[in-house]
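There's a structure below that I have some questions on.
Of the protein chains in this complex, one is absent; all others appear in place.
Per-chain residue numbering starts at 1, and chain names A, B and C are given in the order in which the chains are listed.
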Amino acid sequence: MMKAKLITEFIGTFFLYLMISLSAVAGNAGDFAPLAIGIGLVAICFASGQRSKAHFNPAVTAAFLTTRNQPAKESLFYCIVTIAGAALAAYVALIITPAPFQAIIDNGTGLQHSENFELIPAILSEFLFTFALVWVILNVAIAKGTEGNEFYGIAIGFVVAAGVFSVGSISGASFNPAVNVGLLIHQVIDLKLFVIYSVTQVFASLVATFIFNSIEPKSEANG
Amino acid sequence: MMKAKLITEFIGTFFLYLMISLSAVAGNAGDFAPLAIGIGLVAICFASGQRSKAHFNPAVTAAFLTTRNQPAKESLFYCIVTIAGAALAAYVALIITPAPFQAIIDNGTGLQHSENFELIPAILSEFLFTFALVWVILNVAIAKGTEGNEFYGIAIGFVVAAGVFSVGSISGASFNPAVNVGLLIHQVIDLKLFVIYSVTQVFASLVATFIFNSIEPKSEANG
Amino acid sequence: MMKAKLITEFIGTFFLYLMISLSAVAGNAGDFAPLAIGIGLVAICFASGQRSKAHFNPAVTAAFLTTRNQPAKESLFYCIVTIAGAALAAYVALIITPAPFQAIIDNGTGLQHSENFELIPAILSEFLFTFALVWVILNVAIAKGTEGNEFYGIAIGFVVAAGVFSVGSISGASFNPAVNVGLLIHQVIDLKLFVIYSVTQVFASLVATFIFNSIEPKSEANG
Partner (left out) sequence: MMKAKLITEFIGTFFLYLMISLSAVAGNAGDFAPLAIGIGLVAICFASGQRSKAHFNPAVTAAFLTTRNQPAKESLFYCIVTIAGAALAAYVALIITPAPFQAIIDNGTGLQHSENFELIPAILSEFLFTFALVWVILNVAIAKGTEGNEFYGIAIGFVVAAGVFSVGSISGASFNPAVNVGLLIHQVIDLKLFVIYSVTQVFASLVATFIFNSIEPKSEANG
């Protein structure tokens, strides 16, 4: 059972970051990148939800752990395989489009080199839309009132797309520590920003979880 | 129960206006703004529908009240928290992207400064697409024939997106008194237009409700 | 019962052509017009399907009639109200954006004035994508194997969007005699093209119905 979950999470996060890096970081999808990422995530969620609950994101795993929907050991393995999947995708993307990535770094259009980049708005953006992502996931994947629904993939993919459209130009729109790893490998963010973003995202997830727990009738483990 | 509903409506309307202001008013999503808003609303509806019926809009609350699907007291609180959520989002958006908002106001590209703005077409646009929004909501969230459906979020988010694509350049495409509050704070509309739009939207909602009641077999409270 | 169906069809077709005329004919949605129309249609279908089966199109009504899913008298009224709805929307659209429509006609960018317009490819386009539309509708709204599904709105709206993206620049992408009426009022097509398109669309619908009948296990009236 755990093997199936971990393979599913690894493959899902691999393709999530592969699509992010090719469509957005390398610019293959142009202005459509947020949509490409969002609808790709819809597909991966629907393909994975029944097996692994479709986290692809250590901040989401933190929410499942703290709501007691996932045991600690499994949560740890989830974090490892999602980070590994994103990292592998980052290196594979470099094989597929080496030139564009190089151009990003050389031309200074990457986020860390961006002249318009400002830290406070970026952190606030990551906080708010990671909160929104986890809030949506908790309500469509854990809440009793939506148990067995068939729209979870759309809800999750679409909130990410809307978030990338809203703050992509401000923070880079990661919302996900595993995606941070890919962005670090692609030198879109530096190590300092990697740490700041990851802490912010996990904190946002915990805040969303806290509010969710305060309104959800009675949360039981269903992982 | 009411607490859960109000928190859900507050968070939902907060993110609805946050996405509107960042993607459309501040221009972060460019021509994709109507799509960003629409699919973001799909996600928020699916995350909220089971708890609060996903109004995020006092004109929608008016429809629930007049169809006896919501008691008066709860309706009042819904209006308060949705307006509060939109207002908070407006101020948060100013922290995230102060410059673009300033530019909108200075450069006169905001709606109230627009040279092409004409009042009658704008009012007609707000009337028609608020009618369409409420018509869709009544039929997917209250009608007996669609009870328990899992497509309500898509229907609601997509009709808003289509409306913004259709009349965004004419009226600004609010369709929602709570959104009007945000637009007022961002100086996209002035107080006079705020009043005209709000009255028009509630009136459109009541017309939609009247027609809905004339064809719905027998409307009972299910709120 | 029939009253509810006819009101639903009237309102649905009104908004279908209102969105087509504002987003595409008047150009408010720019290159996003096919998407705006498609997702707007998704919303209207989901709001209407349970009551009226969401035709909004006399060619679709022809398919329901010939598959014995709708009596002749009701079919006639469906045709009348869908045409009336589209016609009213055409005149309302002229109130909302008179100038752009005038510009289309004056500048010769309307379809009938287009230099690139060629009749055979246009007719073939209307035939093929009306066939595709009716084929999808028959399989998601009448076929026994998909009875009670909740994806019909998405299937119908998305096939129209894909069709408009594919042949919008070739035929104008109507696929619908009621839409032809609106396009005639807006002088996008002339009377001759109106007749040619309408005949082509109904013929395409009958061909799709014929093939559908040959593979559907046993077609019974369920209207």
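Please note the rule applied: a residue touches a chain if its C-beta (ideal position, glycine included) is under 8 Å from a C-beta of that chain, and two chains touch if they have at least 3 such contacts.
The model shown is predicted, which means the values in this text are computed figures rather than measured ones.
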Key: Chains on display which the left-out chain touches in the complete complex   = A, C
Ask   = For the full complex, which residue in C:A4, C:I80, C:L94 or C:A162 touches the chain that was left out?
value = C:A162
Query = Of C:T8, C:T67, C:T82 or C:N139, which residue touches the hidden chain?
reply = C:N139
Key: Touching residues (missing chain, whole complex) on chain A   = 3-4, 7-8, 11, 15, 18-19, 22-23, 28-33, 35-37, 39-40, 42-44, 46-48, 50-51, 92, 95-97, 150-151, 153-154, 157
Message = If the hidden chain were put back, which residues of chain C would touch it?
response = 31-32, 34-35, 38, 120-121, 124-125, 128, 132, 135-136, 139-140, 143, 145-146, 149-152, 154-156, 158-159, 161-163, 165-170, 211, 214-216
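Rule of thumb we're sticking to: only the chains that are shown with their structure count from here on.
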Inquiry  = Let me spell it out: compute each chain's centre from its C-alpha atoms, then which one is farthest from chain C's centre?
reply    = A
Inquiry  = Same residues or different residues where chain B meets chain C? The copies count as same if more than half of the interface numbers are shared.
reply    = different
Ask   = Taking each chain's centre as the mean position of its Cα atoms, how many Å separate chain B from chain C?
value = 28
Task = Averaged over CA atoms, how far is the centre of chain A from the centre of chain C? Could you give it in whole Å?
result = 39
Message = Can you list every residue of chain A that touches 2 or more other chains, as numbers and ranges?
response = 150
